[in-house]
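The complex appears here minus one protein chain, its other protein chains still in place.
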Amino acid sequence: MTELLWLLVALPLAGALVNVLFGKKIGEPIAGWIAFGLVVIPWAIALGPTIGFLTGSAVPETIYLFSWIPIVGADVAILWDPLSALLTMIVTGVGALIHLYSIGYMHGDERYARFFAYLNLFIASMLILVLASNYAVMFIGWELVGLSSYLLISFWFTKPSAAAAGKKAFVVNRIGDWGFLVALMIIFASFGTFDFGVIFVSAPSVLTVGTATAITLLLFLGATGKSAQIPLYIWLPDAMEGPTPVSALIHAATMVTAGVFMMARSAVLFELAPVSGAVVATVGGATALLAAVIAVTQMDIKKVLAYSTISQLGYMVMGIGVGAYTAGVFHLTTHAFFKALLFLGAGSVIHGMANQQDMRKMGGLRKFMPITFVTMTVGWLAISGIFPFSGFWSKDEVLAAVFQRGGLWLILWFVGIVAALLTAFYMTRLYVLTFYGEPRWDADVNPKESSWTMTAPLVVLALAATVFGAFNTPARLAFEHFLAPSFALIGESETLSLSLLITLAAFTMLVAIGGIIWSWRTYAGDELPAEDSSFWRRGLDGFGVDDFYGKYIVAPGRTMSQWFSDTADPKGIDGVSHGIAGGVRSAGEGLKTLQSGQVRSYAGGIAVAGVLLIVALVVFGGGF
Amino acid sequence: MIITTTWYLVLAAALFSIGVSGVLIRRNALVMFMSIELMLNSVNLTFVAVSKDLGLVEGQVAALFVMVVAAAEVTVGLAIIVAVFRRKASANIDELAELKG
Partner (left out) sequence: MGELIVFVIFATVALASAVAMVSARNPVYSAIGLLGAMFSIAILYVLLDAHFVAAVQVIVYAGAVMTLFLFVIMLIGVDNPDAYGPAVPAQKVMTWVVSVGLFAAIVLAGRAAWVTGSDAFGTPDLNGTIEKVSDELFGTWTVVFLSTVMLLTIAAVGTIALAYFGTEVADEEATL
């Protein structure tokens, strides 16, 4: 079955092409169903081999497709191991559900088919990234994913804020990409190839700690761009301008996890640079906390979820930083399910509320949108980390791994606990404001449940968010075993005693429950709290980070480019080209006098030249 | 004294120079043209002299070709001069300076 794996990329690409070229003719909803089918089939193709990994009967393999740049060791080949299999299932599975959801959500949009083309392009790009067997192909996927994100964020480009958001996402990502590229350069300088197999096997002997630290820090810079960590997270809240399925797919479940995936893939390199690990974990923890605080203050339902994503990504990054790669990837998986669920549910709410996104205008929706309500409940409990939903297991595994490192890492663990408290708080706030209390919407809004194409994915995701936690309980650790072949080159880490794990988990859950109760009591009453102190106002603004960047980074850049366009370009570059033209013109004017039109002067010129030639031939050619 | 090939070549060179001076000095288009013909003749003389010297017959063949081409050139050239004369009623070549840049 693994010979068919190249179809994983080819089919969505074909779908994108079909929808771009013939989308208008195909029309809705068939264009959507085509796109959906071309994501389901890859999911089915990948299912068999993945189960093979699960039962332990399959081994990781590299499937060679074709040669690309032999001189740098960049072949186009698929690295099929448990890690890429897992991400493939997530991308195609959640992706297929979101395609299904979009068939209903994007109904009536005039660029319907183009949307599905972009979605398919995204799936293909993400799969290129995930299945790559060398850094060069992974980078191609990385860039393509950034492109798809840009296209999808600014899908409604006639809205200036959407266009600006797309641009912001792309530019901020670019800064991260610069880090990635420099890391690739150092990797190539050290290894002479980009191939994972060669690099990861020879890394311990080839790299010094300094080089490894440089590489991993730069790789992390790339990850901060894609996975929205400090300092490059600012694009993610703005990216909510895109349609909600886009937010669910790209900015919750898949693209933002690309950074985490890339770091997990490069685990061998991170193991060689403990300093980078510390930096990564600290940044992750800080991001988790900061984003959670900002999320508390937001009014827009999607913005809350956006900051929540940043915060949860911080958890994943923190897990990677402390060397708990499987824990980070596990949280990535559970997060994909429950965050996609939350976003799709929010989309259902927005759809039913006639595009209203402000939570102050919602309330009491549980009676009007029952399926959405039930599934969102599952999502809420999962993200808050309540037993037995999946989020509980994954978040606790990350926090346990941090706790285990002891010493100064306990500060990070505490930060994680506070962030968990805040997560429970703001998610409950969202939940209560949306579904409980008295209706606060305008008179002409008529909320009702969404169609089956939108609610069916919600149900499936809710099931996954409920059940998936069982995959990796401390008792079974099936997930770790599943992923073990991918991390074979890293040593086993010692596990904590079961009793300590249970204690930590219980403590975390108590904290979460405490946050829920606190939030419920604040928001479920008859009157909403005012939320207008300076804390709330500044938080709404993201604590001024955007303004800071704008004043100290964007503005100087704009001044510089203004100078270039007003001064350097007209005077310098145009001056040179005009000067050359002027010089040629005056030379021509000078030479014009030779053309007198007088035949005899021409003949005279020929005669003189002939004489000179003869003289030259005689003098330099050998004389008489 | 034996007439060596050099004598012929010198004579041809002299005729050629006279032809060049004719082209540069005279204003009448027809006389210019005739000077050009003289130059061609001198070249022919060179060809034949050298052909005698080397013992090849190719020189004479070349001279024949030159003659043919010269004849064709004279034909067309004179036709042009006549056509120009019809317009300008003058054979003064200094007045035909319309290609002045």
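Which chain is which? They are A and B, in the order written, and residues in each are numbered from 1.
Keep in mind that, in the parts below, a contact is a pair of C-beta atoms (placed from the backbone, for glycine too) under 8 Å apart; a residue touches a chain by one contact, two chains touch by 3 or more.
In this text the structure is predicted, and so the values were computed from the model without any measurement.
Across the complete structure, the visible chains that the omitted chain touches are B. In the full complex, the hidden chain is touched by chain B at residues 1, 3, 7-8, 11, 14-15, 18-19, 21-22, 25-26, 28, 30-31, 33-35, 37-38, 41, 44-45, 48-49, 51-52, 55-58, 60-61, 63-65, 67-76, 78-83, 85-86, 91-92.
Everything that follows uses one rule, which is that only the chains that are shown with their structure count from here on.
Work out the mean CA point of chain A and of chain B, and you get 84 Å between them. Against chain A, in their complex, chain B makes its touches with residues 20, 23-24, 27, 32, 93-94, 96-101.
Residues 592, 594-600, 603-604, 607 of chain A are the ones that touch chain B when the two sit in their complex.
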